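Of the protein chains in this complex, one is absent; all others appear in place.
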Amino acid sequence: MENTETEDRIVTLLKEKFTEDFISSETPYQFLTIHLRPANIISIIRFLYTQEKFQYLTTLCGIHYPELKSISVMYQLHNLVENKRIRLKIFLPEGKPEVDTLTTVFPAANWMERETYDFYGVTFKGHPNLKRILNVEDMIMFPMRKEFPLEDQTREDKNNAMFGR
Amino acid sequence: MQEVKEIVPGQVTHKEEKQYTYLNLGPTHPATHGIFQNVLKMDGEIIVEATPTIGYIHRAFEKLAERRPFYQITTLTDRMNYCSSPINNMGWHMTVEKLLKIEVPKRAQYLRVIIMELSRISDHIICNTIIGQDVGATTGFLYLFQFRERIYEIFEEICGARLTTNIGRIGGMERNFSDKAWDKLYKWLEDFPPALQEFANLLERNRIFMDRTINCGPLSVDMALAYSFSGPNLRAAGVDYDVRVMNPYSSYEEFDFTVPVGTQGDTYDRFMVRQHEMRESLKIIHQAIEKVKKEPKDIYKANVPEFVLPPKEDVYNNMEALIYHFKNVMGETDVPKGEVYHCVEGGNGELGFYLISDGGRTPFRLHFRRPCFIFYQAYPEMIKGTMLSDAIITMSSMNVIAGELDA
Partner (left out) sequence: MEPVALNGVKVAESPDGIEGAGFFATSLDKAVGMARKNSIWPLPFATSCCGIEFMATMGSHYDLARFGSERLSFSPRQADLLMVMGTIAKKMGPILRQVYEQMAEPRWVLSVGACASSGGIFDTYSVLQGIDRIIPVDVYVPGCPPRPEQIIDGILNIQKLVENESLRRRDSAEYKAMLNKYGIE
């Protein structure tokens, strides 16, 4: 898909400034998506915040790619003044998913990172309060990972055979 | 011999530890609208610190969505912001249409706009009347709930359900609006504005209400943007970000409406922004009805038999329809791979759906960008230094809905 002018400009800028971290860029469904290495993601976002005015954090979530053996964290930023959106994805190793916290740039990332920790086990270094937020506190597993089953395995009243599982 | 200390009048001779009370607000509480807990550290009547705990109604929507085909996820989206379920449904359908590159006919888009604005009005009725009830004015609640019942009746005529509507299908609506639905809608459009005006007369310029709610839980623009607020709460703080204007969907760019914006972001501003939004929604519904009249009468969905179940008469009589029915239910249709993000203006702000499809029958990953979850983070900041009763109405004016908070 062809990028617009500003999208090309942002991609070139990022390629120049953060050459080792830049992996690839694409525009699925007219939405600029950039894949990056996790080491300097916070400086990249801060650069986009100050230079390119992406000062609104739309969302932050985790994605589990079992065949790539990695857990990805997706950040979506929005420039409200010029109405531009950008998506940044970083890929962390499944065994030890760790990345710096975004709460220094966007306070809104606080609960979003807690939710990603709760669901995928991604540790955000420097987070003020990295505890589980939606599940019960003493849960050991990370439920959104693909290997975790959806249903409560201890229930007896719902017959799996009848429900097509 | 003991040394005698000189006593100076007015000097504090020993410091007393400041004693705080810890008050547990929730999860079961009459005034919190939904189950979430706040442990308040209080210095007398003033709140010093608040520690929120959520997740008491976590139903694992995102995990459930990985197990369901696209048309079954609509029933999940119903139950997120259950006060305005049609908006969630339409947002989800538009996300899937974006993924599958389906073009929805104009008339179906206008019908969708009518339904979304009706549900926005129904959500704002709940929020504003409950603000009234929390400050002690129950009358508005009882007056306007009658009209909410009539909105439910209109939804029932269209899709069969009152609250968790599952309205619309991928590519449009499931059936055309019946004549009875149109009659009910016209009658409601006549009767509702005077009732809304009556409710406004009770509270909008009421001295007691204004004294109670002005400067209660104020929100500055910087804090609102830092905490990613959206929707009426952000607009009350002064930023005119409305997804219908910024990223128009479903032909909203053809409609003429203003976006009300407040100044201080306090409870009164949030109440008034929602009042004005209800009036704007009425304008949009009138315009949509005019536009629908100009389109051919029998179009209500796009022709995408691979993704929508065909009508039963065709399934029993027509070979093609039978095959499409089978392919649809068994999941044999080809779905393109890709990732798409679509957002709509929900009752509380930007409701976004981030969908990654891997070509299978069910999504690979579906993430709901829920506005309530994101802006509720700022609540402990907003109530620092206020009194308990102000904290209660700040929470009710933010319109936090537990289903959307926990998802």
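Per-chain numbering from 1; labels A and B assigned in written order.
As a convention for this text, contacts are C-beta pairs under 8 Å (C-beta built on N, C-alpha and C of every residue); 3 or more make two chains touch, one makes a residue touch a chain.
Small disclaimer: the values here were computed from a predicted structure and weren't measured.
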Which of B:42, B:57, B:221 or B:299 contacts the chain that the document leaves out: B:57
Sites on chain A contacted by the missing partner chain, in the whole complex: 134-136, 143, 148-153, 155, 157-158, 163
Where the missing chain touches chain B, by residue: 27-30, 34-35, 55-60, 63-64, 75-76, 78-79, 82-83, 126, 141-142, 145-146, 148-149, 152, 162-164, 402-403, 406
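Methods note: only the chains that are shown with their structure count from here on.
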Chain B to chain A touching residues, read off their complex: 54-55, 58, 60, 62-64, 66-67, 98-99, 225-228, 239, 241, 246-247, 338-341, 343, 350, 352, 354, 356, 365, 367, 369, 373-374, 376-378, 406
Partner chain B, residues of chain A touching it in the complex: 28-29, 31, 33, 55-59, 61, 63-64, 74, 76, 80, 83, 85, 87, 106-108, 110-112, 115, 119, 132-136, 143-144, 148, 150
